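Of the protein chains in this complex, one is absent; all others appear in place.
For chain A:
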Amino acid sequence: MFGLSARDTRFLLIVIALTLLTPILLQPFPEGSSLAQFNAGYPDLMQKFAIFGIFAIGFNILFGLTGYLSFGHAAFLGVGSYTVVWMYKLLGYNVLPGLLLSVVISAAFALLIGFISLRRSGIYFSILTLAFAQMSYNLAYSVLTPITNGETGLQVYASDPQILAGSGAPTSPHLFGLVMRNSAQVDLGGWVFTFNVGYYFCAVMAILAFYISLRIFRSPFGMMLRAIKTNQTRMNYTGLNSRPYTLAAFVISGMYAGLAGGLLAAMDPLAGAERMQWTASGEVVLMTILGGAGTLMGPVLGAGFIKYFENIFSKINDGILHGWFAFLPDGLEDFIVACFHPFVGKGWHLTLGILFMLVVIFLPGGLVEGMQRIWRLVRRRKSGGPKRKDPEHRPTAAPHMAE
């Protein structure tokens, strides 16, 4: 189905089901219980899951497949946001024209930056993209203030023309009348589920983005990108010019980033330059690596993981910790709370940094690799002891001379 093999179709269907059921799945604890703070099923956070999922999926098409580590992808995120807010200002609050244009404009940007940056590889490529992104960030703060509104951030004012907005049009982002911030709340026993229009809009976009990336991964084009990652020199020796392929990957991932930036502005009609700062580029790198670069699901997992931590873990303060460890004797309780204190609340970045280092050191394949390892371990347990890998004694290839 959809031009995919049976296995991939099943995979895609599972992803679609998970995405659509997110508001229920992320709300596992009943309202009012002490664990309710771990619920992530509120619209703002779910939208971020979907949006940064798209961002990371796009980044993965570049980094995961070709191995080119870009440190400047946030520039496209910012461009996308600015475009959408400008479309609000000029045309009206319908998100569609803005999103389409944000993809087009970020593609143009990516084409320009990629054309120059991809003339170098390795660390030089990283530094070139970093330089371009920092340039855009600095310019957005200084000279381009008429376009970006500088530090205040770009927003819609009552005096803006909004030529397409009719008299009865909603006064916040909407898609042909479907207002993004509207949501339906369903009370089921102790549970409250919020079904938000904006989230479902982002979810549909994310599913589309995921489908396209799945197709790219399985296509000859994806195979070519992987070949470039494995050994670009050899590719060149076979008479193949790899630059059009890497450039295409760069532009596609730039478009993804532009779409994600546009969606950010579609959920909340604001755009600020801090979205282009290099720490934002670093964040998407973190997401992709943490989840598992080069895998389909990894970047989405990483994005969800980081956004969840950012919003939930950072809310755990000393009071909550004391609540958890209240069963312990007083001195021990204080000691344990003091031990946890630097890692939660405002210090969650420390936890993230440590986690990221551990993943890079021990699990280069990210969380996905970790899960696969656990899965393999469990399966081996079930089937009773380790099996011999090759019961039929097939001949093995001789090791390479250099190994």
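Just so it is clear, a residue touches a chain if its C-beta (ideal position, glycine included) is under 8 Å from a C-beta of that chain, and two chains touch if they have at least 3 such contacts; residues count from 1.
We take it that contacts and distances are computed from a predicted model.
J.: The chain that is not shown, which UniProt protein name from "Ribose transport system permease protein", "Amino acid/amide ABC transporter membrane protein 1 (HAAT family)", "Carbon-monoxide dehydrogenase small subunit" or "RNA polymerase sigma factor" does it carry?
T.: "Amino acid/amide ABC transporter membrane protein 1 (HAAT family)"
J.: From the list A:119, A:234, A:315 or A:376, pick the residue that touches the absent chain.
T.: In the complete complex, the chain left out is touched by residue A:119.
J.: Of A:69, A:228 or A:249, which one is in contact with the hidden chain?
T.: Counting the whole complex, the residue in contact with the absent chain is A:69.
J.: For the chain not shown, which residue from A:3, A:28, A:323 or A:353 touches it across the whole complex?
T.: A:353
J.: Among the options A:16, A:135, A:192 or A:270, which residue touches the chain absent from this view?
T.: Spelled out, the listed residue whose C-beta touches the missing chain is A:135.
J.: Considering the whole complex rather than only what is displayed, give the residues of chain A touching the chain that is not shown.
T.: Spelled out for chain A, the touching residues are 67, 69, 116, 119-124, 126-128, 130-132, 134-135, 138-139, 141-144, 278-279, 282, 285, 289, 342, 347, 349-350, 352-354, 356-357, 360-361, 364.
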